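Have a look at the structure that comes next, please.
Here the complex is missing one protein chain, while the rest keep their positions.
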Amino acid sequence: MSTTRDIHVPEFLAGDEFSIPTYRVLNQEGTLYEGAEEPPLERELARRIYQAMITTRVLDERMMAAQRQGRLSFYMQCTGEEAAVIGASAALDDADMIMAQYREQGALVYRGFTIDEFMNQLFGNELDYGKGRQMPIHYGSRKLHYMTISSPLATQIPQATGYAYGQKLAGDGLCTTVFFGEGAASEGDFHAALNMAAVHEVPVIFFCRNNGYAISTPAIEQFAADGVAPRAFGYRMHVIRVDGNDILAVYRATQEARRIAVEHNKPVLIEAMTYRLAAHSSSDDPSGYRSRKEEEAWREKDPILRMKRWMIDKGWWDEEEEKTLQEQLRREVLETLKQAEKRPPPPLDSLVTDVYAEVTPGLQHQLDALKAHIRRYPDAYPKGARSLDPEVSRTDDANDKGES
Amino acid sequence: MSTTRDIHVPEFLAGDEFSIPTYRVLNQEGTLYEGAEEPPLERELARRIYQAMITTRVLDERMMAAQRQGRLSFYMQCTGEEAAVIGASAALDDADMIMAQYREQGALVYRGFTIDEFMNQLFGNELDYGKGRQMPIHYGSRKLHYMTISSPLATQIPQATGYAYGQKLAGDGLCTTVFFGEGAASEGDFHAALNMAAVHEVPVIFFCRNNGYAISTPAIEQFAADGVAPRAFGYRMHVIRVDGNDILAVYRATQEARRIAVEHNKPVLIEAMTYRLAAHSSSDDPSGYRSRKEEEAWREKDPILRMKRWMIDKGWWDEEEEKTLQEQLRREVLETLKQAEKRPPPPLDSLVTDVYAEVTPGLQHQLDALKAHIRRYPDAYPKGARSLDPEVSRTDDANDKGES
Amino acid sequence: MPTMNMLQAINNALDIAMAEDERVLCFGEDVGGFGGVFRATSHLQERYGKTRCFNTPLVEQGIIGFANGLAAQGSVPVAEIQFADYIFPAFDQIVNETAKFRYRSGDLFNVGGLTIRAPYGGGISGGHYHSQSPEAYFAHTPGLKIVVPRNPYEAKGLLLAAIREPDPVLFFEPKRLYRASTGEVPEEDYQLPLGEAEVTKEGTDVTLVGWGAQMEVIDKAVELAEKEGISCEVIDLRTILPWDEDTVAESVLKTGRLVVTHEAPRTGGFAGEIAAAIQDRCFLYLESPIMRVTGLDTPFPLTLEKEYLPDHLKVFEAVRASVNY
Partner (left out) sequence: MPTMNMLQAINNALDIAMAEDERVLCFGEDVGGFGGVFRATSHLQERYGKTRCFNTPLVEQGIIGFANGLAAQGSVPVAEIQFADYIFPAFDQIVNETAKFRYRSGDLFNVGGLTIRAPYGGGISGGHYHSQSPEAYFAHTPGLKIVVPRNPYEAKGLLLAAIREPDPVLFFEPKRLYRASTGEVPEEDYQLPLGEAEVTKEGTDVTLVGWGAQMEVIDKAVELAEKEGISCEVIDLRTILPWDEDTVAESVLKTGRLVVTHEAPRTGGFAGEIAAAIQDRCFLYLESPIMRVTGLDTPFPLTLEKEYLPDHLKVFEAVRASVNY
C-alpha cells in the first residue's frame, strides 16, 4: 500500500477532487471533434460493423413486431446501444470470450450468428442450441465464443474474471469482455469481480452499458456517484468513459483496453454512456416512468445515424445500399421466422438431459414415468407426445451445429 | 449525473490522479504534529477513553491467558486497535447504534459494559444475554446500543445502512456506526451498503479498521488499490483516512463524520490504518505468515502508549495511577472470571425459545421429547439434566438485565 | 364486497398496513414510482411519500440487509424481491441473519417486523429464471415463517397478518394467479391466521395437500376424481413453515391416504418433509404410500413446461394410484 501524504487537519474527500471525462471522437453530424483522431479502421471492417448495426436494428424491430402479434412470448431490443456493443466487439479478437447480460445481440450479429440461429433460440425449437430451455434472447454460441446468457444479473461478471484468469494461464493471448448494465453493476457480484480481477491481474474488460435505466429505475436512483466509472478507483483499475453512441470512440477505447488487458494482464473498466431507446423488454411500457421528450432527445443521438453519416462522408456507404440491405434483411428475418416457428419443439428426452453429464437413474425413472403418463393423455401434451418415440421425431445431428 | 469534460484522445485513468492522505494529530512521542490542532477533548473524557483502552488491553491479555489454560474455548483480542475503536466510540453519542464485527470490545468497555457482563457472555452461562448460544466474544447490549455480534462477515454493514435509515425517519438525531475489517470490506454486502447509504442519504458511519490482515491474508492480497478509502469515490461519499493508532485523529475525524452524517444525512467512510498486534484469534498462530520484525515495528506504534505519553504530558495521568488501575483490573477480571465460569448454563428450555417470538407447537414437542430422553440418560447430558425442572434451576429475572 | 384480482388484493393490504402504521415501509427494485414490475405497489409512493415507498439499487443482498437493519431498529419493512428466482443473492442475509437474529441475541434484538414478498412459480413461459418455487430452500431454516396464498382473499388476509406478525415472514405470491385469480375481497382490514392450514373441502377417501397456485390444480384433479366416485379431502397448507402438521395428520388418520403436490423439483422439496412426518404419525392408518406429484428433478424448462408441470392430470392419476394401491 502506498499510503502517501500526511495531513493534520481533518479534511474529507468526496470525489469532487477529480472528474471523469468522456472520450468522444465522432459528433452527431458524423464528423470528427476538433482534436480528435480517427482510429485506424479500414473500409471492410467499418462496413462489417455498420452492417451488423443495421442487422441488429432490423432484427429487433421485426421481432418486437412479431412479439406484438403474439408469435413470440418475449423480446428485448438493443436499440440505441448498437454502437456500444458492436464497436466493442469489433475491437476484440473474434476468439476472445464475450459474456453478455442480455441486450448485446449486436455482438452476436457482428460475429456471424445467423438469422436462423437467432430464430431457433427465440422459438425454442428443436434446432435451438439451448434446447428450448430458456426464454427468448438467451443466446449462446460456443463456436463464436459467446457465453450462453443467464437471466440472474451480474453473475457473469465474476465468471468473466475467472474465465479470463484461465485464459491467462492458458497463455493464448486472449481475453474476456463482459457486458452489463449500470443497474447490474449494483450487485455484489460486480464488486467481487472487479476486486478479484485487479488483485489477480486478469485480462478482462468490464464493459458497462450505462443506458440510464434499469427497467423503470433511473440511474440517479441507482447510485449517487458520477456513473459507474469511479468505482474503478476502488480497485486500482484502468478506466475510461466513452460516448457509447460514438462508434469510433467505443472502438478505439476498447482496442486500447484490450491491449492493456492482454499485454499487461490488467483489467479495464469501460463505461459507455448511452440510452435504452426502446422499452426495457416486450413486457414493459416506459411511458410510465420517462418522458417522450427525453426519448426524443436521445433518438437524435442515434448511433447508427451517426455512423452512417461518417460512412457516407467517407464514400464507404450510400443510401441505395442502405435501402437494399434493409429490404433484404427484413425479408430474410420474416422468412426465417416463418420457418423457425414451424419447427418442432425439442424432443421430450431433452427435459432430462444435460442436468448432469449423464442422465441419472433417478431422472431416467422420472422420464419413463412421464412418458407413461403422456401415453395415457397424449392430447394434453401435444409437444411431448410427438416425441415419445425419439427415433421418429428427432433430427439427430440438429443439436450439434453450434457446438463445434 | 454531472458528466463533465470531453476528451478526444483515449486517456485511461487508474486512480493515480489523486492520493488519499492520512490524517494525523499525535505522534508516537505523544506530542502534536506541526500544524496539527488538538481537538477539544476535556480531561474527564480523555480519562474515560484512556481507562477504556487500558481495560480493554487487560481484559484481552487475561482472557487470552485463560483461553491458553483451557478455561475458555475461544478468544479474540482488540490489541493494537484500541485507539481506533474507542476513539471512534468516544466521538459518538452514547445512544448512537454501534454495529461491530467482533474485534471491537473496546467500544463496549467505553460504554460501560461491565467485566461481569463480558464474562457471562464468554462463558455462555445463564446470565449471558445471548443465553449461551454464540461463541465467546459475540457480545450484545440493547441498553448500550450495541448490536449483538454475528459471525458472518460484512452482513452488519447493509444492516447498519437500514438501521440508520430508520433513525433518520425517527428523527431523533442519532446515527449508526458500523465497524468492519479491511477483509470484510471485500464482501458484496459492503458494496451494497455503501451504495444504498449514498443513494438514500443515510446517517451512517462506515468505520474500516484496516489492520493489515484478514487472518493470514495480507491487505495486498485483499485489494490492489491504496486501501479501502478510494471505494468511497465509487458511491460519492465523504471519506477520510486516519492514523488508527492516533487517538486524537480518530476522535476528531469521527466527530466530524458524525456531524456530516447527522446534520446532512450523508454517509461517511473512515479508514483507520492500524495493525492487529495479536493473533487473529486464539485458534491462530501468525508466525506462519508474518515476521516478528513487522510485529515489533508496529508494537512501537502502540496506540495506548502514545495516548499515555500525551496524557502524562498534560498532567492528566501518571504512572502511579496506571499501576493501580492495572492491578485493580487484573484482580477484577480474575475474580469475575472465577464467578462466571462457575455459573450454571442456561436452562434447557433456552434451546427452543427465541427461535420465534413464541415457542411453536413443533418445537415444544421436540423439547418434550428431548426432556424425556435426558430423563433416561441424565448423566450423559449434565448441563441439560440440571434444568429439566425449570422452576428449580432458573434464575428468573437473570436474563432481563441487559435488555432495558 | 368488491371483486379484486390477487395484485389488487395485495396492493390493498399494503395500503391498509401503511395507512395504519407509519413504521411500515415498502421498497425494492422498481417498487417506487413505477409501482413494481407487476404493479403490486402501485400508488403507494404517491400516498405515503418517497421515504416510505421507494426504489432501491439493484442488489438483493443489500435490499434484505437493509431491511434486516430497519427491522432491528423497529421499523416494519416490506421488501419486495422482483422474482423469487432472484432471492438467492440474499440467501445469506435471510438464512444466516434474518432467521437467527432473535435467537443469537437472546431476544435483545429481533427482525420480527420484516416481511419479504416475492412472486414465485411457473406456468407463465418463464423458463428456469422466472418460474422457480424456492419455498423448500427456506423451509429448512428455523426462525423464518413462510406463507403462500392461493387466491385474492387469502392473499390480503395473510399478508396483513404477515406484516404484523412478530416473526420475519417470507411471503411467496403465485404470479400465475396475479391477474388470473379474482374473487370477492372485503374492503376492510382483516387477518387470516399464520401457521394454520385450511381444509377447503371435506372428503373421506384421500387427502390432497398443496399451497398457492397448486390449489387450483388440485381442485381440477378433485373434480375428475369425484366423477369416478373418489371422495377427496383438500387441504391448503397456507403456511409452509412452521407447518400445521396436526390438521394434515388428522385428515390422513381419517382418509388413510395422502397426495402432496408442488411445482418445485421432487428431491428435497417440501412434500418430502410432509410425507416423512405423516408416515411417522399415521403409520398404522396408511392404506397406501404417500404420493408426491411434483416438478421433475431438473431446472424449470421452457418449451416443454407443460410436460414438466405437476398438472391436474398428474395429480388425478396419483389420487387414482393412491386409492387403487
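To keep things simple, chains are lettered A, B and C as they appear, and every chain counts its residues starting from 1.
The definition used in the following text is that contacts are C-beta pairs under 8 Å (C-beta built on N, C-alpha and C of every residue); 3 or more make two chains touch, one makes a residue touch a chain.
Since the structure is predicted, the reported quantities are computational estimates derived from the model, not experimental observations.
**Q** Could you list, sorted by label, every displayed chain in contact with the chain left out?
**A** The undisplayed chain, in the complete complex, is in contact with A, B, C.
**Q** Using the document's definition of touch, tell me which of C:116, C:170 or C:291 contacts the absent chain.
**A** With C:116, C:170 or C:291 as choices, the missing chain is touched by C:291.
**Q** Going by the contact rule already stated, which one of B:57, B:133 or B:306 would touch the omitted chain in the full complex?
**A** Residue touching the absent chain, from the options given: B:133.
**Q** Just one of A:165, A:251 or A:310 touches the chain that is missing; which is it?
**A** Only one listed residue reaches the unshown chain, and that is A:165.
**Q** List the residues of chain B that touch the chain left out of this view.
**A** Spelled out for chain B, the touching residues are 73-74, 124-125, 132-135, 138, 150-153, 183-184, 186-189, 214-217, 221-223, 283-284, 288-289, 345-346, 348, 350-352, 355, 362-363, 366-367, 370, 373-374, 376-377, 380-381, 383-384.
**Q** Where does chain C touch the missing chain, residue by residue?
**A** 61, 85, 88-89, 91-92, 95-96, 99-100, 103-104, 128-129, 136-137, 139-143, 241-243, 264-265, 267-273, 275-277, 279-281, 283, 286, 288-292, 296-299, 325
**Q** Write the list of chain A residues that the hidden chain touches.
**A** 97, 99, 128-131, 133-134, 138, 140-142, 147-148, 150, 152, 155, 157-167, 169-170, 176, 188-189, 191-193, 195-196, 199-200, 353-357, 360-363, 399, 402-403
Operating definition for what follows: only the chains that are shown with their structure count from here on.
**Q** Centre-to-centre on C-alpha atoms, which chain is most distant from chain A?
**A** B
**Q** How many angstrom lie between the centres of chain B and chain C, each centre taken as the mean Cα position?
**A** 38
**Q** Averaging over Cα atoms per chain, report the distance between chain A and chain B in Å.
**A** 44
**Q** Can you check how far apart chain A and chain C are, centre to centre, with Cα atoms defining each centre and the answer in Å?
**A** Once rounded, the distance between the two centres reads 35 Å.
**Q** Going by the touch rule set out above, which residues of chain C reach two or more other chains?
**A** Those would be 54, 57, 59, 61-62, 89.
**Q** By residue number and range, which residues of chain A touch two or more other chains?
**A** Residue numbers touching two or more other chains: 186-189, 221-223.
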